[in-house]
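First the structure, in the form of structure tokens, and then the observations on it.
A single protein chain has been omitted; all remaining protein chains appear in their positions.
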Amino acid sequence: MSEEPQAEWPLYEVFVRGKRGLNHVHVGSLHAADDEMAVRHARDVYTRRNEGVSIWVVRAEAITASSPDEKDPFFAPSGDKVYRHPTFYAIPDDVPHM
Amino acid sequence: MTLTDHELEQAFETTIAHNDRIEPRDWMPEGYRKTLVRQVAQHAHSEIIGMQPEGAWITRAPSLRRKAILLAKVQDEAGHGLYLYSACETLGVSRGELTDMLIQGRQKYSSIFNYPTLSYADVGTIGWLVDGAAICNQVPLCRTSFGPYGRAMIRICKEESFHQRQGYELLMTMMRGTDEQRAMVQESVDRFWWPALMMFGPPDAESPNSAQSMAWGIKRNTNDELRQRFVDMSMPQAEALGVTFPDPDLRWNEERGHYDFGTPDWDEFMQVVKGDGPCNRQRIAHRKRAHEDGAWVREAATAFAAKELSA
Partner (left out) sequence: MSHSTPDPNDAHGSVFDGLLGSDDSQWAFGTDFEDPLAGVDTTMPEGVAPDALATYCVMLADDALVLSHRVSEWCSNAPDLEEDIALANIALDLLGQARLLLARAAAADPTVVPALPEGSPVPPEDALAFFREAGDFRNVRLAEVDNGDFAHVVCRILLFATVRLALMERLRESRDRVLAAVAAKGVKELAYHRDYAGRWFLTLAQGTDESRRRLVAALEDLWPLYPELLATHAVEDEVATAGVGVRPADVAAEVEVVLEQVLAMSAVERPDRRALAGVRGRTGRDGLHTEALGRMLAEMQVTARAHPMGQW
């Protein structure tokens, strides 16, 4: 009974600029069929359509991550699966309030 | 730069020992990963299944204000499930796979949601006691060793406190209402008290996975510690509300500095956990139907996106 993967929407990472003067910050991920749907979902899920908020979405698989001293033994055998993405990985250590 | 497995394991242990976070691409022992997947998935499923008992009252909410609050709350639960599924995906399991495991009964969710909601007071009681118990469980998880899980929990805890407050406030309002409403509140509290205590899991002595989870920093407190904290926290709230808990053994123990309380019916707990609770089948059937009914929509969006790309 694994008819599922075919219809599973790809994973997107969501970055939100809470207000002017701040960086976009990674807030989480979601699934969407395409970029436009991803932005729509991000507004619903992560900002509740708060106005004045800027949202970036990017396909998780499009992110290239540095991994200085990491070894990826668990992910190696299934390189093409969505879960190879670094969700929540690249969190800025803080948001500058300048 | 290739590290040996032994070095990787040492690095992992050091990170844990320093109370630092493990991140998705870090090396981690398979047991750690499996335990996390099980726990985070179970947590995510609980949010999603938890939409049903309360969601059942959205269409029967007694005021428009309550309807809005309840709808927003159940919506939050979908959001919580979504954050947690995302955290789980960083461990290499997709949401689709997790949903399949839920539907096939291969992964569990909190047994509390296998109890029925029988009156509108249940919406308040679930907010107060069930979400209250969940907060006891969840607040320590904000410091859990796996980064994505901890970060999801921070967002969730912020929203959960709104949930608990709305529940308690509903019950307070009802207690100021008619005799019938007060009776409704007490009846609901009587029904949910013991299942709420069971939410912390079996006693420590019978909780097989607890010790390892504590050592790994996945869990931060034992079941019994959290249960005690919950009882201590709930008693003054019950007094302020004007309701009682259905436990003759419940009393303050000066020596311990805690409340003593009776023993939940662990046989009933096992019955519910094993699938024979009042609503287990109904909950899974609902989720399965919604998931299957939605398949053509998800497929359509995928097909549309593919066409757009090739256009």
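Labels for the chains are A and B, by order of writing; each one numbers its residues from 1.
Operating definition for what follows: contacts are C-beta pairs under 8 Å (C-beta built on N, C-alpha and C of every residue); 3 or more make two chains touch, one makes a residue touch a chain.
Model, not experiment: these values are computed from the prediction.
From the options B:Gln104, B:Ser161, B:Gln212 or B:Asn253, the residue with contact to the unseen chain in the full assembly is B:Ser161.
Although one chain is not drawn, the whole complex shows that of B:Lys34, B:Arg176 or B:Arg281 it is B:Arg176 that touches it. Residues 9, 16, 18-19, 22, 25-27, 30-33, 36-37, 40-41, 44-51, 53, 91-95 of chain A touch the missing chain (whole complex, contact as defined above). Residues 19, 21, 48, 51-52, 55, 57-69, 71-76, 78-79, 81-82, 85, 120, 135, 139, 142-143, 150-151, 153-155, 157-159, 161-162, 170, 173-174, 176-178, 180-181, 229, 232-233, 236, 286, 289-290, 293-304, 307 are the ones on chain B that touch the missing chain.
Here, only the chains that are shown with their structure count from here on.
Each chain gets a centre from the mean of its Cα atoms; for chain A and chain B, those two points are 24 Å apart. Those residues of chain A lying in contact with chain B across their complex are 1-9, 11, 28-34, 37, 45, 65, 67, 69-75, 78, 81-83, 85-89, 91.
For chain B in complex with chain A, the residues that touch the partner chain are 1-3, 8, 11, 23-28, 30, 33, 79, 82-83, 86-87, 89-97, 99-100, 104, 147-148, 151-152, 155, 295, 298-299, 301-302, 304-305, 308-309.
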